[in-house]
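A short write-up of the structure that comes next.
Omission of a single protein chain aside, the complex is shown with its protein chains in their original locations.
Per-chain residue numbering starts at 1, and chain names A, B and C are given in the order in which the chains are listed.
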Amino acid sequence: MTYIVKPKLRHPGIAINKLGFTHRDYEGTVSTLCAGCGHDSISFAIIQACFELNIAPHRVAKLSGIGCSSKTPDYLLGQSHGFNSVHGRMPSVVTGANLANKDLIYLGISGDGDSASIGLGQFVHSLRRGVNMCYITENNGVYGLTKGQFSATADKGSKSKYGGSNMDSPLDLVSMAMQVGATFVGRSFSGDKQQLVPLIMAAISHKGPAFIDVVSPCVAFNNHAGSTKAYEFVRLHNEAVNRLDIMEPRETITVEYAPGTTEDVELHDGSTLRLSKLDADYDPHDRIAAMTYLQNRAAAGELVTGLIYMDPDASDMHANLNTVDVPLNRLSAKELCPGSAGLESFNRSHR
Amino acid sequence: MTYIVKPKLRHPGIAINKLGFTHRDYEGTVSTLCAGCGHDSISFAIIQACFELNIAPHRVAKLSGIGCSSKTPDYLLGQSHGFNSVHGRMPSVVTGANLANKDLIYLGISGDGDSASIGLGQFVHSLRRGVNMCYITENNGVYGLTKGQFSATADKGSKSKYGGSNMDSPLDLVSMAMQVGATFVGRSFSGDKQQLVPLIMAAISHKGPAFIDVVSPCVAFNNHAGSTKAYEFVRLHNEAVNRLDIMEPRETITVEYAPGTTEDVELHDGSTLRLSKLDADYDPHDRIAAMTYLQNRAAAGELVTGLIYMDPDASDMHANLNTVDVPLNRLSAKELCPGSAGLESFNRSHR
Amino acid sequence: MSAIKAVNDFVIKFANVNGSGSASANEMFARSILRMGVPVASRNIFPSNIQGLPTWYEVRVSGKGWLGRRGGVDMMVAMNPQTWDKDIASIDANGYLFYDSSRQIPQSRFRSDINIIRMPLTEIANSTYNDPRQRQLFKNIIYVGALAQLLGLEIAVLEQLIGEQYKGKDALIAPNHKALRLGFDYAASQLNGLCGLKVERADAVGDRIFVNGNEAAALGCVYGGATVAAWYPITPSTSVAESFQKHCSKYRVDPVTKKNNFAIVQAEDEISAIGAVIGAGWNGARAFTATSGPGISLMQEFLGLAYFAEIPAVIIDVQRGGPSTGMPTRTQQADILVCAYASHGDTKHVLLFPEDPRELFEFTAAAFDLAERLQTPVFVLEDLDIGMNEWLCEPFTWTDGQTYDRGKVMSAEDLESGKTFGRYLDVDGDAIPWRTLPGTHPSRGAYFTRGTSRDRYAKYSEEGSVYQDNMQRLLRKLETAKSLVPAPVIQLAKENARHGVIYFGSSTPAMNEAMAALEGQGMHLDTMRLRAFPFCDAVSDFILAHDQVFLVEQNRDAQMRMLLVNECGIDPARIVSVLNYDGTPITARFITGAISERLTMKSKEAAE
Partner (left out) sequence: MSAIKAVNDFVIKFANVNGSGSASANEMFARSILRMGVPVASRNIFPSNIQGLPTWYEVRVSGKGWLGRRGGVDMMVAMNPQTWDKDIASIDANGYLFYDSSRQIPQSRFRSDINIIRMPLTEIANSTYNDPRQRQLFKNIIYVGALAQLLGLEIAVLEQLIGEQYKGKDALIAPNHKALRLGFDYAASQLNGLCGLKVERADAVGDRIFVNGNEAAALGCVYGGATVAAWYPITPSTSVAESFQKHCSKYRVDPVTKKNNFAIVQAEDEISAIGAVIGAGWNGARAFTATSGPGISLMQEFLGLAYFAEIPAVIIDVQRGGPSTGMPTRTQQADILVCAYASHGDTKHVLLFPEDPRELFEFTAAAFDLAERLQTPVFVLEDLDIGMNEWLCEPFTWTDGQTYDRGKVMSAEDLESGKTFGRYLDVDGDAIPWRTLPGTHPSRGAYFTRGTSRDRYAKYSEEGSVYQDNMQRLLRKLETAKSLVPAPVIQLAKENARHGVIYFGSSTPAMNEAMAALEGQGMHLDTMRLRAFPFCDAVSDFILAHDQVFLVEQNRDAQMRMLLVNECGIDPARIVSVLNYDGTPITARFITGAISERLTMKSKEAAE
């Protein structure tokens, strides 16, 4: 693409990234969510991550299902094409979109109702198919937009704002994602931007199915005492296993870490992910051990956050399908149509 | 129910259970599956299990989706009502059926396509909701009825009969069931009746969501060399962690086991499950350890079979919903309709 | 400048921000008028979000009892700066604007042909209360107090309503009374005489009740004997299930054991919800789901199964603006075709079209009888307008001692006595076969239910003749249905009428008013209110008895017309569509205009 954005008039002191964009260039329309909704913090983290990754906004496609969370793509990256599809089915739409053009960055944004209830099948199958995307669930344990019913991630016994208790077993999307083939899995909290921004950056840079579950309190319907998705509860029970930093290719490393507690992993775009381990025993490359750790902590009432699993050698759906390098949506009749010559042999073989 | 089956004329030597039924009384119509299909062996095991459990056949409701596997309810328990519903949606139909009448035994029979592909969402949600049922998947890694396409349980890299390779990550329904709330989880092999029959008996006796995944080779489309669902392959790679025996209430125990290798668990119907451990370290009551074990063996190419997990204190959906003891389908207007008196207060409060 | 003067006949509209607590204040306002014996129709217009977006509440005061939307606004209570311009523009000439004058608004943003009533609401609230939440909430009560004074509402009535609302939380009563007084007194001293709209006590309400349709439908499910509900949240149907839960907690808990005579499952999606309903129906429980358009789309496959396998099920479709996610908080009657012919292949389903919450209550209860009698899905087609707004309607009634019609279910005794059982055998000539429930008899009556073709004894078959035999019986079963579903309501004009009007569902109140208006203009038309599909003969008789009929519906594609033309074999030229489909409830003005215009055109043509 040869078109360059016209530079806008800017305050001199404002931060500009390598592409010459300011933070504002990554914003969208004004949010219509409730004041204080966790989802808005996540939108902000996404904006920040894209800014810091120096992504050209129009090279991102942002897709969602239906829900308060699924509305958020409208509130970020105003220069990106967005698609607010139908409830629970964003993963299939991303799959198709990705097939059509392997060159864009795919951001799938969903809610716990959208992904764990109606959309569970698509959630799982898009991951096992290896769609190269950054899939984020904004997990508040309720259906916000329909006013506060339990979703499938609500903990057993957790109380609704109106008094009822949830009696169904909860689904943990993180464990599920690891089990079914996601090659990058993280969990974070909408209130922890420090952790969330680099996690999103790494997920976007990862080539393969990347999933991040972000606990995101619903201030309207699920932020009361007794809710395991309330700000207070998550603040107290979240246990970060690591912290991340993303370093650009060949950038001098400026910060020093104590030896043995950090690890550098190269990402697909050439940048480096620096992992500082908070839990010395935790190895995010051992899928089975990570799952076990996760479940044990969950049984103890703790929510593990951070980069939970990552396969640095991941491949993606296009590799599996052996598609050509040029995006399929750019092929023309020349490459696609075998013409009358092709028909001749076809006709001949059918006589 | 006060109606008693008229005794039929029988060969004298034929086996009769406590209700006076022969094996034949548990059979259905003649199977139309391919000769040698694993599914037929499973049907036989179900028949055997019901015979041995002395179940009155008409107290069973057998439900399924669509597929070769889903046809099998027609081939067993001819005196039971059956429901061959739509593809992938048996779990919701069982859920409703069970709500209507808590007193029957619910047998849900499905295939890997039916449960892991189109039906994954319903599979998971029926388990997490705690439906009291015995849910069996007849898992052959392919869509039999539509002639041999890969299903979601096909192993990565496994070859189809016509040469193509599966590139998507496989789903393991057993791990998934354990993760989402099944309180009885087993795996077996259609070729191992010894293991399968008592496993089904125990699952039926269990009160709560019981799931058994049975590897069941498709002789028409998935029994070739290179398939991980072929008879030969499963025979070589299946690793039984235990063997079961079911003992009726107060029946004298006749067989002696070496101490330390067996364990007795009481089932909800008062009978006892005797577990003989083949792997001394394996504890089917520790969910997280069991899952870890399972996944480690899977990584080593082994298929763990036997009783994999069981929560002896399980409860079910009706307990969660606090429904009355009498089946809901037996309530009449007397219990259900508040009558004109009820309307009076309603009207009054709306003026 | 002149000002509208009206007694017991005007429209007042409140423009608010959602989540600001205005809803309950506004509803109290409407209720107080009702308590004064003056009929009121109120409608919420709300956005598809939770907090911070514009919402409106429209109250029509009609001493004559017209309960449809009239159209137009006599007084606007403009509390939302976001929508100011639009709100101002929507006031009828010579109408009134009531607004919070605490904020300076430039002269250019007013109109010269309306009467402006200024009240510094925020200032008053802020000078009286310190807590920001209180300031917000009491501001609403203050304006209600001011309006009471302006319109002549009895303050005692409002005080009583406050007392009822906060029964149990008595500490809240006095502060609310105080806020009310604050507004009332301000208006009395500062705004007196500014308003020509008045409410005067009357006796036109009677024993009618003020209730929303979803609550009525839920109560219908309780009375109809539903024991299993499986649903998935979706606006505007959510409150059906939630209200069923509430009613059940009151009416359906066993007094001795404290256990529930019902089961409610919030399913993971609509496919699962209808699947559970079908499983329960198959197993002999009365079961229902409530949903809206997108849910109906997702249920299509299962609905075809229920039709073909002949399983009772009740589906309450609270219609909203389609297609796709469409306008989820707006009303339409646009799911008629997708319900009538739900699923692939040849299918036809039974539909009921209630006119208001009262009939919705009755039809919903009756739907369970119909579904079990006919062994097929029955759709109750209501809409957002009926479902989510409070309607003034006749009190609900129930004849005690009636039992449920459980349809043709063979008992263990029947089977034991040797009665022939063929699941799909038409023994009674009404095309409805007998069924058995699982677990009934140890050796008789078991059969295999399937969505594939099978013979009269439920045996699988791929024979063309067997299939056709069954499909023809299913058509005949729908013939039987015609005599069981509610017949249309026909009203003949005072004079012999060459034209008729057909309508249904929530168009009723606007239609009633429109008919009176047309009659006032000397245009006489017979009317027929459809109440169910399939249509009985009276329906086509009515059409054929007129030169032409108008068909009023709230969708773009004239879906009911299509159903009528097709199922009754009517020449479409006989049916002229009057279509309202912008998502707002149809108004009497719209109907009157559309019909009178066409009738005038025709008589002109005839005269030429």
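The criterion applied here is as follows: contacts are C-beta pairs under 8 Å (C-beta built on N, C-alpha and C of every residue); 3 or more make two chains touch, one makes a residue touch a chain.
Please read these numbers as outputs of a predicted model, since none were measured by experiment.
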Chains in view that touch the one left out, judged over the entire complex: A, B, C
Touching the absent chain when the full complex is considered, from A:95, A:188 or A:295: A:95
Listed residues C:341, C:361, C:504 or C:533, member touching the removed chain: C:341
Residue of A:165, A:194, A:261 or A:323 in touch with the missing chain, whole complex considered: A:323
Residue among C:29, C:84, C:251 or C:308 touching the omitted chain: C:308
Residue among A:85, A:132 or A:160 that touches the chain left out of view: A:85
Residues of chain A in contact with the chain not shown: 1-6, 56-59, 61, 63, 73-74, 78-86, 89, 91-101, 103-104, 121-122, 125, 129, 317-318, 321-325, 328-329, 331-333, 335-340, 342-343, 346-347, 350-351
Residues belonging to chain C that touch the chain removed from view: 47-48, 293-294, 296-298, 300-301, 304-305, 307-309, 321-330, 332, 334-335, 337-338, 341, 343-348, 450-453, 462, 464-465, 467-468, 471-472, 475, 555-557, 559, 561-562, 565-566, 569-573, 581-584
Hidden partner interface residues of chain B, rising order: 32-35, 66, 68, 71, 86-88, 117-118, 120, 143-147, 149-150, 152, 220
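Here is the rule we go by: only the chains that are shown with their structure count from here on.
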Highest C-beta pair count, chain pair: B-C
Chain centre separation in whole Å, for chain B relative to chain A (CA means): 36
Between chain A and chain C, centroid-to-centroid distance (C-alpha), Å: 40
Overlap residues in chain C, where contacts from two or more other chains coincide: 268-269
Shared-contact residues (touching 2 or more other chains) in chain A: 117-118, 120, 152
